[in-house]
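Everything on this sheet refers to the single structure shown next.
One chain of protein is taken out of this complex; the other chains stay put.
Presenting chain A:
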């Protein structure tokens, strides 16, 4: 809402008609807007002497007619002026609070009424709980405390919050409400019903605890004790047969463990692993190092005391003389043969321990190798990235140098610029395929501190014949601030004859600048969108069939522009 007394219409967002209040005494018609029939808000007066709300009369002029709504005198927005005097008087008129029908007895200055209504205790407000009730401001607190159906209440039993209108629903689900067990009628809290049923309810039907062994009887929990007492003999019988079954299973299991052990031995026969093993033992003398599998095995074997001395010596005497990395794989094989033997004699525990330790060692070596290869490929990838970054950087520098060379060429050409269009056939094909496509030359200056120009070309067709169009465009340059505008001077454009024959048959047109053309005005964007030149400079056919001259040499076309600033001469050539 707009603050009273504020006259800046820029702050008005929504449409504002006059003041819709009950004035005391009733509003004098001179303060009533004839359009909205309300008290004038930001009054303006017309030159014909009538007052309206600013919004109303502007709307009337824009939506209806340019006439005064009272006497139909012609009226425009310039015939309106703010009536500050009337505004001051209106804001001092006294009005009833809009809540007077709800009990507010305040009668105050219009100036303060909006301020009052914001704080008026009789102001109807929507319940913030969105219960859809509208209550008077002064009754809101009470409403929220004790009337709102959406007020939050805490459950006395479980201390969980719920909205008032959900109380019944909550009581139906509250865990702490005491309910009767539907089986035995005992009173238990709802949250404990499940536990009660599974653990204590005497009326619940349960199965005998020996059900998994074969006693399938069912009875109420109350009768369970009696069943247990009566059926002790039967239950004992079930237990003993279960015990027999387990025994059989255990002996089968230990036989199976033996079978499973042997495949571990085969693992070291893998050729790749063997070569890896030999590769990682560069010094033969260190063959039996602390990290070597045999040594570890020796330790574990002697610690467990699992085998006799002769076996032990034969095992390691065959390991030592090998002394070469290549033999180690074979030695490992032998080891495993021994180990299989041991499994049968000594049991599963010790055997699996020692074979696992051999495997762990091999694992470590393998892992080292993997890590190394990963490291190598990683660093190779890094180098490749560095290389491609360098190549990219060189390309950028090349492009930069080329661009700057072209710029320097353009800057120091003293108004005589040659545009070399390389790969002309492809250039033509591209321009012909895409109608409306144009191509611009690099920029050049008429002198070091002169005007900046560029050439533009495209292909036009006229009477089924294709022409090369040539234009010059002014461009925003470094010197525009101190140059004269519009540009005036002589412009000569030539398509150059690059053949060997003399005299040269350049195709040349000279034109004089025209001060009234936008093409010669100081450009407001980097390149003036308007150019000056010829839409049909030369037929393409003439360039390609070079009977008259050799214009395209090595698939390159040379176009020369000579731009001499100065006063235009009398000879002026009309062009587009």
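Here is the rule we go by: a residue touches a chain if its C-beta (ideal position, glycine included) is under 8 Å from a C-beta of that chain, and two chains touch if they have at least 3 such contacts; residues count from 1.
The working rule: contacts and distances are computed from a predicted model.
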*Leaving aside the chains on screen, match the unshown one to its UniProt name from "Cytoplasmic tRNA 2-thiolation protein 2", "E2 ubiquitin-conjugating enzyme", "RNA polymerase II transcription factor B subunit 3" or "Exosome complex component RRP41 homolog".*
"E2 ubiquitin-conjugating enzyme"
*Among A:64, A:508 or A:526, which one is in touch with the chain left out?*
A:64
*asked:* From the list A:17, A:480 or A:536, pick the residue that touches the absent chain.
replied: A:17
*Since one chain has been left out of the picture, which residues of chain A touch it in the full complex?*
15, 17, 20, 34-38, 50, 56, 59-60, 63-65, 67-72
